[in-house]
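In what follows, a single structure is set out as structure tokens and then discussed.
The complex is shown incomplete by one protein chain, all other protein chains being positioned as in the whole.
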Amino acid sequence: MSVHIVPRKIYFSVFAALLVLTGTTVFAATIPFGRMNDVVAMTIAVTKMMLVLLFFMHVRYSSRLIWVIVASMFFWLLILLLLTLTDYSSRSWFGPTVIT
Amino acid sequence: MLLTQVSVPQVSVPFSPEQASTFAPHVDALYAYLLLITIFFSTLITLLLVVFAVKYRRRQPDEVPRPISGSMVLELTWTIVPLLIAMTIFVWGASTYFKAYRVPHQAMEVYVVAKQWMWKFQHQTGQREINELHVPVGARVKLTMTTEDVIHSLYVPAFRIKQDVVPGRYTQLWFEATKTGSYYLFCAEYCGTNHSGMGGHVIVMEPTAYEQWLAGGAGAESAAAQGQKLFQERGCASCHQTDPAGQQGRGPTLYGLFGKQQAIEGDGTVAVDESYIRESILDPQAKLALGFQPIMPTFRNQVNEEQILQLIAYIRSLGQPQGGESGGTAQGGGGTTTGPTTGGASPTTERSNPLAPTSPRQGNPSPQLPPRVGQGGAANANRRQ
Amino acid sequence: MSNELTATDARAHEWRSRFPTVNYLNADYGIKSWLLTKDHKRIALLYLVSVTFFFLIGGAYAGAIRLELLTPQGDLVQSQTYNKLFTHHGIMMVFFFLIPSIPATLGNFLVPMMIGAKDLAFPRINLLSWYIYMLGGVLTFSALLFGGVDTGWTFYVPYSTNFSNTYVVLAGLGIFINGFSSILTGLNFIVTIHTMRAPGMTWFRLPLFIWSHYATSLIFILGTPVIAITILLIALERLAHVGIFDPALGGDPVLFQHMFWFYSHPAVYIMILPAMGVVSELIATHTRKPIFGYSFVAFSSLAIAIFGFLVWGHHLFVSSQSVYAGMIFSLISFVVAIPSAVKVFNWTATMYKGSISYDTPMLYAFAFIGLFTIGGMTGVMLAALGFDVHVTDTYFVVAHFHYIMVGGAMMGYLGGLHNWWPKITGRMYPEGWGRFAALVVFVGFNLTFFPQFLLGYMGMPRRYHAYPADVPLWQVLHVMSTAGASILGIGLLIPGVYFLWSMRYGRFAPANPWPATGLEWRTPSPPPTENFAVTPVVTWEAYEYRPVEEMRVIGPGESAEQAAGVQPPLDRAET
Partner (left out) sequence: MATNAEAIEQGHAPESAHTALAHQFDNLEQQREAGTLGMWVFIAQEVMFFGGLFLAYLIYRMKYPDAFMAASNHLNWTIGTFNTAVLITSSLTMALAVWATQAGRAPKVQVAFMLATVLLGLTFLSVKAYEYHEKYTDGLIPVAGWFNPNREILSHIPANVTLGQYQMFFWLYFAMTGLHALHMIVGVGIITPIIFWAWRGRYTPEYHAPVENFGLYWHFVDIIWIFLFPLLYLLGAHFGKH
């Protein structure tokens, strides 16, 4: 397997996209969407992350194994966050044991 | 889903502590089921190991047996069968758990404050105890617990109940003792140097004996009365009206507030329960009642956990009908204005209800419990929200 | 200096006269050659020595605990001392013995050999991880010596952050550092297994030992960092008191428990998975049969590693966690029991119509299966919510996890050590003593821990320095347990003695004494530095017993073996 050389043009395009997205996220933060602000900010952040992962970190051109590793680290991070959330989000459903 | 609706086979498992609560037979029955499964599988495996080890022992030093690679049927069998058995255990275990933590509507309230290394109990009638808890047999007792320092865990083996006591919040536990006697009470969560010394007894008494015991502590003010005193001392009354007829003060009128839904600044409402009152004393602006100024100072470090519980007892007593609904009910304006209560229920009114001994004692744990608002699922559905 | 050289030369001469081939033990001499080695086999031995050291310390603490509990009154030591004893026992055994035991010794030694590689992918990182382990161990051990820690190995807040007056930060720092040793070992294994397999060594030809180590490495990589950051936060909270878990400042102590058990529950699988891998090897070798349902056993390792991450909340059933979260965690806990059950059934099925030997490793494998079944089934019991309320934080839990960790992981470790001892040292251990010790360990273990199940259901809370004297049977059961612990202690010392003895006086081991099918047996005992004279090419399936000619040592090493008077395996094979 020879190394896949990513053309510089792609790097510059990704870079430009990242800067634009940074601007967008700053701008979006000024508009009061309520809870949606977080969703917007995180969507943009995930997009930026995907750009860095796929192009700067060459995941797009990498073996399936690398894809699996990338997928599993997000999977495990989600386990940590979501399963802990099952506790915090359902605590008030049952008894009056609300935290001060 | 209620304890009463499932009849429990009376099993007595060897090497188990006395069964002294309505919950204990449930746990023991589950234990018996689990033991049965465990013994079955352990024996099966051990038996197979021994039989194979003897029957197929190496007879020639150089023998090579015929390889057997596997069997899909067998694999599926011993994947699916254990899974199904496990699911039955899950359902049984979860429903038992649900019962244990589904605090009943009406119960005798006891406040518990844990600290290194003692348990402090306060009855609504004002009696305070350390490391000993006297309760009447056949009555439901609800413990509202917190701690002044580290995490502790209240554990009564004879009742098969346990609940961690966590700083900064209230946890609740309930039981109904079925047998008179004295039972060990332990701290089950490691809490420091004298952890193993942090225990005592739960003393379950006949209701009459319990009444006598209560009377023996004559002169003790009820928790609510103690709370009322505090309420005056700390100047709460200068802002919070406790009389329904009075003028609304700078803070919300507390009469009849407990158990209601309170609209708060920002969005939504909050159920006025123990936790909310505690929060409002320590951190008054966290959920500010709608229409009031954020002017109340925090009472953090000015009142301790026991005093907060007394204040709660007092606020709760305001506007409560005679010893009526003590559980926080929000539905249908429950707990609003019935009965001409003035501040601070007298010990007798507080005492009379939860003690009504309705279940025959000694060994028959399941039957009648104190009257409740609804039955079964209806009662559950009504409980909160 | 010159004297030393001569002594070294003499020893070298002696070795070479016994082992005509140069092997990893005699390839180089002197302390420096060990402390700077990059050979995975030598690093495994470094680990073996240090793990044993920490085990002895942890064992001494256990002995003191058992002695104290002989009587209901706390009369042997003060309660504060007792609290330190069980804390030290837990920290030493969990972080410095059980977690690194099999992966870092047997795993380090065998993973490259079993897949036909010359070494791990990153030999320097491998050595580095041993140094990190030692640094962590020394820091934690010094914390224990300076005055100790009394928080329990679980470090629950707010006791550990705001109340304990002991060396929490120093001990925590040691555990934090030690975590990176685990991470690097896991990283090395994963990369090695992916990239360094010999030609023909496909995934489904891998020994199950490799599968289980791969699964273990996953947990190392994905779980350990979380405990690292958690311990860091504890240290931060102690030093700066920023209110991370302090309710007075808005923190939540239960969050700590989530973060702690996110690692510490999978850590249990770190301990048991490698032992399962060992047992798969032992059973295949000592019944001379391929493992029944190979792919099910292989994938069950991965299933355990993955599902093991989803069940941590079952440690929080009474901790004021939401009831609904409790139900989710309970449900998944039952699911994670299934792959373990599948393994047990498959091992048992493997013995059917096998040629079962009663050699010491097999005795430990028997013990493992039986004890692990009990440990696993009681684990299933504990996952049942309503039941757990009563027995959590009692001796029932203590007995359960000792059945898994001592009855499971420890038995696997001992069985593995016996099985590969000939390969590691080139010497046989004394078989008679081995069987005797296995029996003593088995009896002592059960006598120690079975009474604790009964104690637990009767309500004896764990971490109690003194217990009520008037509860019938409690003291009787505690005395039984202490008696068992003494037997267990003796049983564990016997192998220590004869292993040392065998290194000098043991019978020389052939390349493949049992015989077994793995690649590690197709190179001389002890193996040369780069494991194989020529890179092996694998043309057979896992655990495929072959005619003699094909099971011989690969490459030119064979003749040297024969020169050393070693019999080829299965002389008259194929009955």
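Chains: A, B and C, in written order; residue numbering restarts at 1 for each.
As a working rule, a residue touches a chain if its C-beta (ideal position, glycine included) is under 8 Å from a C-beta of that chain, and two chains touch if they have at least 3 such contacts.
All of these numbers come straight from a predicted model, not from anything done at the bench.
Undergrad: Going by the touch rule at the top, give the shown chains the omitted chain contacts.
TA: Taken over the complete structure, the missing chain's partners among displayed chains are A, B, C.
Undergrad: Pick from B:58, B:160 or B:287: which residue touches the chain that isn't shown?
TA: Hidden-chain contact among the options goes to B:287.
Undergrad: Footprint of the hidden chain on chain B, which residues?
TA: These residues touch the chain not displayed: 265, 283, 285-288, 294, 298.
Undergrad: Spell out, residue by residue, where the missing chain touches chain A.
TA: Spelled out for chain A, the touching residues are 1, 3, 5-6, 8, 11-12, 14-15, 18-19, 22-23, 25-26, 29-32, 37, 41-42, 44-45, 48-49, 52-53, 55-57, 62, 65-66, 69-70, 72-74, 76-77, 80-81, 84-85, 88-89, 99.
Undergrad: Applying the definition given at the start, please give the residues of chain C touching the unseen chain.
TA: 117-125, 128, 183-184, 186-188, 190-192, 194-196, 221-226, 228-230, 233, 236, 240-244, 248-252, 255, 258-259, 530, 535
As a working rule, only the chains that are shown with their structure count from here on.
Undergrad: Measuring from the mean of all protein Cα atoms shown, which chain centre lies nearest?
TA: C
Undergrad: When you check chain A against every other chain, which residues touch at least two of them?
TA: Counting only residues that touch two or more other chains, chain A contributes 94-95, 97, 99-100.
Undergrad: What are the residue numbers in chain C that touch two or more other chains?
TA: 247, 252, 254, 320, 323, in rising order.
Undergrad: In the complex formed with chain C, which residues of chain B make contact?
TA: 13, 15-17, 26-27, 30-31, 34-35, 37-38, 41-42, 45-46, 48-49, 52-53, 56-60, 62-71, 74-75, 78-79, 82-83, 86-87, 89-90, 92-101, 116, 149-151, 153, 155, 157-158, 160-164, 166-169, 171, 184, 186-197, 300
Undergrad: Which of the residues in chain C end up touching chain B in this complex?
TA: 74, 79-80, 83, 150-152, 154, 156, 158-159, 162-164, 247-248, 252-254, 287-290, 292-296, 317-320, 323, 326-327, 330-331, 334-335, 337-338, 341-342, 344-346, 348-349, 351-358, 366, 369-370, 373-374, 377-378, 380-381, 383-390, 392-394, 454, 457-459, 461-468, 471, 473, 543-545, 570-575
Undergrad: Along chain C, where are the residues that touch chain A in the complex?
TA: 194, 222, 226, 247, 252, 254-255, 258, 262, 309-310, 312-313, 316, 320-325, 328-329
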